[in-house]
Structures are given as structure tokens and as C-alpha cells.
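Note that this complex is displayed minus one protein chain, with the remaining chains in position.
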Amino acid sequence: MLTILFFARLREQLGQTSVQLTITENTTVEQVLTQLIEEHPSWQSPLSSNNILAALNQQMVSKDTVVSAGDELAFFPPVTGG
Amino acid sequence: MLTILFFARLREQLGQTSVQLTITENTTVEQVLTQLIEEHPSWQSPLSSNNILAALNQQMVSKDTVVSAGDELAFFPPVTGG
Amino acid sequence: MDTKVRVSEADFNAGDEIALLQANNQADGAVVTFTGRVRKQNEGQQVTGLFLEHYPAMTALSLNRIVDSARAKWVINKVVVIHRVGQLNLGDNIVFVGVTSAHRGDAFAAAEFIMDYLKIEAPFWKKETRTDGEVWIDARQSDQDKAITW
Partner (left out) sequence: MDTKVRVSEADFNAGDEIALLQANNQADGAVVTFTGRVRKQNEGQQVTGLFLEHYPAMTALSLNRIVDSARAKWVINKVVVIHRVGQLNLGDNIVFVGVTSAHRGDAFAAAEFIMDYLKIEAPFWKKETRTDGEVWIDARQSDQDKAITW
């Protein structure tokens, strides 16, 4: 089971703070996005943005990174702090 | 009459805070230095340093600048504030 | 050599932070600080307030990583990074970065570097309250471009 978190504009667009996802071995961040869109067709547009960033276990990662059961994966728009 | 001020290490080397100098027309800062050394031969070494900076009426100037009666001319070592 | 990172709703006092950076520290001649506040205008829009969302499990980690990157590039000693979250009003403090060093060039560079990377890597998001409604702020390409120059 993978814990997926959403933040800021993306969280509002999806209407969700977090979801749990059952994944198979060797699933990448990109494939997680595809799987989420399959389960929630209305998420297609917000999750397809090239701008969506991913952090795996609180570290920024590229979308070809492999995730594992028990990981915390977060998706969010470009950051705007400071 | 030209008022000449000395600061910091140079002031200590010359043992003078200021002197008055009678100048002719079209005298440059460089010529003021020469005139000072003529009047005070012991000032030769400290005033001959390439490092001596000059300010004419509180503005940094190069040594070919022409001075006038009534001006305030200051000589000092490179600055070390901050 | 120590790093203090704080992410919370609490306000900060820049003067107190500078005093802490200088306390028991006679080796460092230079302290450079950056203070960021909620300002009135953002891209021509009248701003009345700001909500700062963040990713609590990641923000302090991210800021510490940025400080570590700065330490790898410059000789700096004490570093403090404070970032507020939650509801903020016009003029309120948002962020404070303070860096001490024996040399001013290193302190200036490290403080600006930390701010530049905070802007593109630390998981904070601003939602502005404007006279025309609430809007999530868009990231600026100029921030990406600036950070890359280091």
C-alpha cells in the first residue's frame, strides 16, 4: 500500500488530501499517476499537468523513480514559498 | 591658500593633522605633493607612496586634478572601514 | 557551526534572531539577513492577505538540505531559517534567513542562495486574498532561472 498526498491547488482540484493505493512491484511515479487517473477519470486534467512535482518520502524525485509499498508519495504544484 | 588634511597612518607618519599651503594657479594634486616634500624633506618617504589617495573638497580625485585657493585637499592611505 | 530551522505559525523578530546569531560568536564579523513580508502588490493585484500551506513532514527537511548545500559551497558558521505558515496579513513577516561568516562575501552569497532554493524547492504554497478573490500564486519562471545561476 502506497500513501499518496496532495497539496495546495492540486489538493483543491482533486478534493482530496490523501489516498491509499495498492501497487505492484517496480511501479514508477509516472505509473502511479496513470493508475490514479484510471481509478478517478475526473483527475485526468489536474494530474496530467507537466507542472506537477513529486516527492517520495519527503524528497523531490523525478517521475521515473520506482516506489515501494509503505512509501509516502506526494504530488503538488510548483512551490511558492518565501 | 590651500588647506591640506592628513589621516590615519599618514597623519601619524607626518605628525600633522593639517597644513596650509600657498599655491600658484594651475597647481595639480601631484604638484602639491612635490611642494610639500620640498618644504618638509622628511615627508618624502610617506608622501611618495603610490598608495596615497587624494580627496578634493571631500571627493576622491586623481593626482592630475587641478586645485584652487580655498580648496580642502586631503591625503590618506587606502580606506579600511566596514 | 549550527543550523536552526523553524516552520510554524509563530511570528519572529529579526532583531532577536540577529542577536542570537551574534551571541557567543566573536569569530564572525559578518551577519547577512533576509526578511520577507506580505506585500501589498503582487503582479499588479491588490493583496489583502495570504494563506501559507506546506507539507509538514517535508518542509524542515527541505530547508535543512538547502542549508547543507550552502555550507558545501561557502565558509559560513551559524544559519537560521524561519518560515511561517497559516493565515498572514498585509505586512506580516513570512520568512527570515540569517547567515554569519568571517567574510561578508560568503555570508551574502549563502543567504541569497538559501532564499533562491527555498523559492523553488521548499514545499510551501501561497494562496493570496486579493480584492478580486482568493488565488493560488503561480510559481515564477524567473525564480527557476535565478536559482540555476548558482
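By letter and in written order, the chains are A, B and C; residue numbering begins at 1 in each of them.
Everything that follows uses one rule, which is that a residue touches a chain if its C-beta (ideal position, glycine included) is under 8 Å from a C-beta of that chain, and two chains touch if they have at least 3 such contacts.
Keep in mind the model is a prediction, meaning the values are calculated, not measured.
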Among the displayed chains, the hidden one touches B, C
Which of these touches the unseen chain: C:5, C:30 or C:61? C:30
For chain B, the residues touching the chain missing from this view: 5, 7-9, 12, 51, 55, 58-60, 72, 74, 76-82
Residue list for chain C contacting the dropped chain reads 13-16, 18-19, 22, 26-41, 90-91, 94, 102, 104-105, 107-108, 111-112, 115, 146
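Keep in mind that, in the parts below, only the chains that are shown with their structure count from here on.
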Report the topology of the inter-chain touch graph, choosing from line, ring, star, complete and other. other
Rounded to the nearest Å, the gap between Cα centres of chain A and chain C is 26
Residues in chain C with touches to at least two other chains are numbered none
